[in-house]
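One structure is given here, and the rest of the page talks about it.
The other protein chains are all here in position, but one chain of the complex has been omitted.
Order as written gives the chain letters A, B, C, D and E; numbering starts at 1 within each chain.
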Amino acid sequence: MPLIDDSAYINAALYGQRYMENQRYQRGIEALRRVNEEGITNLIRSLDAVAPDLARYVIEFAYGDIYTRPGLQAKQRELCIVATLTALGNRDDQLRDHIQAALNVGCTRQELVETILMMAVYAGFPVAIKGMQIAREILLRE
Amino acid sequence: MPLIDDSAYINAALYGQRYMENQRYQRGIEALRRVNEEGITNLIRSLDAVAPDLARYVIEFAYGDIYTRPGLQAKQRELCIVATLTALGNRDDQLRDHIQAALNVGCTRQELVETILMMAVYAGFPVAIKGMQIAREILLRE
Amino acid sequence: MPLIDDSAYINAALYGQRYMENQRYQRGIEALRRVNEEGITNLIRSLDAVAPDLARYVIEFAYGDIYTRPGLQAKQRELCIVATLTALGNRDDQLRDHIQAALNVGCTRQELVETILMMAVYAGFPVAIKGMQIAREILLRE
Amino acid sequence: MPLIDDSAYINAALYGQRYMENQRYQRGIEALRRVNEEGITNLIRSLDAVAPDLARYVIEFAYGDIYTRPGLQAKQRELCIVATLTALGNRDDQLRDHIQAALNVGCTRQELVETILMMAVYAGFPVAIKGMQIAREILLRE
Amino acid sequence: MPLIDDSAYINAALYGQRYMENQRYQRGIEALRRVNEEGITNLIRSLDAVAPDLARYVIEFAYGDIYTRPGLQAKQRELCIVATLTALGNRDDQLRDHIQAALNVGCTRQELVETILMMAVYAGFPVAIKGMQIAREILLRE
Partner (left out) sequence: MPLIDDSAYINAALYGQRYMENQRYQRGIEALRRVNEEGITNLIRSLDAVAPDLARYVIEFAYGDIYTRPGLQAKQRELCIVATLTALGNRDDQLRDHIQAALNVGCTRQELVETILMMAVYAGFPVAIKGMQIAREILLRE
């Protein structure tokens, strides 16, 4: 699944040397390689022609600044993100990516299922059901 | 802070013996005593005259059925709930209760702050700022 | 509670004769008098100095065009609106007005309580609790 | 459309005798048979391999506890649910199921159309349009 | 792209002469012809058999009353609408139509991209990413 050569190409081609020298960007891309390299590669591709800067901010800010802060482990972060995206109920692709990311950083299937199920209480059954159906696709494919 | 006698009264007066014999209700009320007894006591009072059953469902279903399921620790559950209520952005009283509950079950201040801060990425700065201002009230009072 | 003279004044002063000759406006203001005259009077006042047209659209479009369409009774409409505003969870003043309106058009207290309680299933306990606390203020004051 | 044998099989296979002896579960499954058996059968199937308990809570809590409470008729409940899911705007499959359920319990096409149309006022035209397009699929297929 | 004959047919067939004589309707349909004729034609078709009145309110109220008010140019309106629909995150078809409309009334690609990108700050990266992917489809097709 890791597409190292490819994302190296993407980094070089889209962002050039200047971002590779940028600490925030470097820290972000390293985090993303551990967490969900396939997801970010697809994301960069889906934005390239119109808004490469949005992908850059995902890497620099969302991952380089925030995700890599001390004080919460990646597992804890991913469960919180899965809970949130399930509850907001309208970010399916992102939820899919973060369920995969949660598995990649070591969350168990049971932790994921419990997190999504609990959203029935806080955001209603419809979003919990939809979140679980998305989780099911990923969990059955693993 | 624990209002044991009072909530025992509330249980006896509002729900009567029959709920105390109900396993789901018992399991829920025990969880709530560990997690946030003051919050649930206030909640029961705020609903008593019009919808005591809604408070009963919080206890039986939200706590007796869901919160006490194995597979996620209380700390993990509370961080996910705090993340979600911050992101949904319009449940201030509940967010307040769950920030308190998170502290009660052993989440650190840093874990809470990081969880709320991270919502800037997933649900925008306005809800993260509002969540942090609510957390601040509670953290400075402790 | 009905402020007939006052709202007649408001109509004449703010909107002038021309709206009184407008069928859609007339139909809307008549519906509002039956449904929740106090609510609309407060609304008109709260918008007057900056956006009287927004109040006019509430009357002409929301009430004159939509609310007065055949096919749903006022009671059915109000229960649907109370359900929706509870679920959306961030329109407290409007929810308050429509709980009052529901009572004014003949919904029972039980129907209101059941409608709000049911939102725990479809939009989560936090919004159902908040909606019920707003209903409680109104129901205990009646 | 009713899949009685099949859902009996699902009940027996997935949930076993113990739920069939459970009053809340029984009450829920009976309500669902009246309301939208096909919908719940599909739901149970879509969750089976990862979270059968979520389907069980839908049956026990959402239907066994809440939907079957006295004080609101099934028709009133379904119109409120259709209004809410239209307004929340991101639960298409659930909206589809409840439009079908509304027809099954006796709501007229006109009541459904008026309920969805009214959401233009309370949650904006975009969600009302989307809800109406979903209703159209179902109404034209009947 | 303009389907003048076709929409003339639709106007005549669905709404009849009486709407063509209606000033609000006329003003709305003229605005829509300038802004996004293809979008409204598709919308009218998607609603015709079940709720032609909803399409009529879009034309009369959303366009005839509101969109054509003085005080904001069409370009400013469309950027605000694109921002809003991106942030709400669950109205994809409508967002698509308004990105096209924004281009039709003279917004530049850069203005559109900046507007959507900025939503990462106010409503979170997930909705900004989704909005940008929708914009990409349209911008690459132009």
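A few comments on the model shown:
Operating definition for what follows: contacts are C-beta pairs under 8 Å (C-beta built on N, C-alpha and C of every residue); 3 or more make two chains touch, one makes a residue touch a chain.
Since this is a predicted model, take the numbers as computed values, not measurements.
Within the full complex, the chain left out of the display contacts the shown chains A, B, C, D, E. When you scan C:I29, C:L43 or C:I138 for touch with the missing chain, the hit is C:L43. The chain that is not drawn here is touched, among residues C:L88, C:L103, C:A120 or C:I134, by C:L88.
The set of subunit D residues touching the chain not shown comprises 87, 119-126. With the whole complex as reference, residues 43, 46-47, 49-51, 53-54, 57-58, 62, 85, 88-91, 93-94 of subunit C touch the missing chain.
For subunit A, the residues in touch with the chain missing from this view are 57, 61, 65-66.
Here is the rule we go by: only the chains that are shown with their structure count from here on.
Least step count on the touch graph, subunit A to subunit E: 1. Distance from subunit A peaks, on a Cα-centroid basis, for C. Rounded to whole angstrom units, the spacing between the C-alpha centres of subunit A and subunit C is 43. Chain contacts: subunit E has residues 57, 89-90, 120, 125-126 touching two or more partner chains.
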